[in-house]
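A protein chain is absent from this complex, but the other protein chains hold their places.
And then chain A:
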Amino acid sequence: MQQNKDVILKLRDLKAHFPVKAGVFKRTVGHVKAVDGVDLDIYRGEVLGVVGESGCGKTTLGKAILRLVESSEGQVIYCSGDEQTDLTTLDNEGLVPYRKKLQIVFQDPHSSLNPAFTIFGSLEDPLKKYGVKSRAERRKIIGDLLEAVNMRPEYMDRYPHEFSGGQRQRIGIARALSIGPELIVCDEAVSALDVSIQAQVLQLLMKLKQEKNLTYVFITHDLSVTEYICDRIAVMYLGRVVELCDSEELYAHTLHPYTKALLSAVPVADLDKQTDRIVLEGDVPSPVNPPSGCPFHPRCQSAIERCKTDVPKLKRYEVDGRDHFASCHLVDLPEAV
């Protein structure tokens, strides 16, 4: 189904490890493996959801894509036509043209805008950098942007404290849009908002995607939101992608036991829906020394001997003719499918 899709970004074995230092001489005693080998293709025009619990590395993955966090290994390949560039090898200067194509919307709208700058002040910097020389022109562009996110252009001379959370988040989106990106990483873009405002922002994001032909990497922990907005979903656990497939497919035929547990744990605002809740024991293990074998095995209810020793690879399965990737030994067992 998706063979001929145009890839915009390829992640190859991407790793982001942070050293843990201890003692007087600050020796490195270990690594926090925040992102530990992620292979992903992001297609042009899709919404890719990245879900997982806190500490699973989803935010680090988003930042590593934009090189806001340096990855320690692996490649982030930007593709456009025949051009393929590995972003991890570029220096700051080389990265400039790509910064324009990849943008981010941050989680907390209260801390991502500088309180000492007006909205115009915050939004004009990227435009200056990318060659809009005249101030009048910048004002016009920002006015249009604010209109695009359903706000009045006059608001550009106000300060962030004058806006509500939902409005600030829309300003954050306007800022990400200002230099015409192709891909936007939305890092928990709606998590800090009230439900009634959340729906406004989600609908705005969908509208902008249609109008500007954007690609989103939508990082969130809310599985109801992912189902609504995403085309494909990657489920992460301890720095790895454990399941990846079309959004409908994921909810219809869940393969990985972690995804099953995650889905069953979501409270659903529907009285008719009875879920057999799988309650996982314990917490996410520390990413400093993850468990041997499958990182999920200590919490997995159907773990077998093999799970304790072998690390499962992300394998391709075909369910109803659609691609479905999962990394679990159990899926290979005939009775489990």
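Just so it is clear, contacts are C-beta pairs under 8 Å (C-beta built on N, C-alpha and C of every residue); 3 or more make two chains touch, one makes a residue touch a chain; residues count from 1.
Criterion: contacts and distances are computed from a predicted model.
S.K.: Please identify the absent chain by the protein name in its UniProt record; candidates are "ABC transporter ATP-binding protein", "Aspartyl/glutamyl-tRNA(Asn/Gln) amidotransferase subunit B", "Na(+)-translocating NADH-quinone reductase subunit B" or "Cytochrome bc1 complex cytochrome c subunit".
M.R.: From the listed options "ABC transporter ATP-binding protein", "Aspartyl/glutamyl-tRNA(Asn/Gln) amidotransferase subunit B", "Na(+)-translocating NADH-quinone reductase subunit B" or "Cytochrome bc1 complex cytochrome c subunit", the omitted chain resolves to "ABC transporter ATP-binding protein".
S.K.: For the chain left off this view, which of A:F117, A:Y130 or A:Y251 is in contact with it?
M.R.: Once the missing chain is taken into account, the touching residue is A:Y251.
S.K.: One chain is left out of this view; which of A:V7, A:V69, A:A199 or A:V331 touches it in the full complex?
M.R.: Final answer for the missing-chain contact: A:A199.
S.K.: So which of A:T89, A:S164 or A:T309 would be touching the chain we can't see?
M.R.: The missing chain is touched by A:S164.
S.K.: Which parts of chain A face the unshown chain closely enough to count as touching?
M.R.: 53-54, 164, 166-167, 194-200, 202-203, 221, 223-225, 227-231, 247-248, 251, 261-271, 273, 277, 279-284
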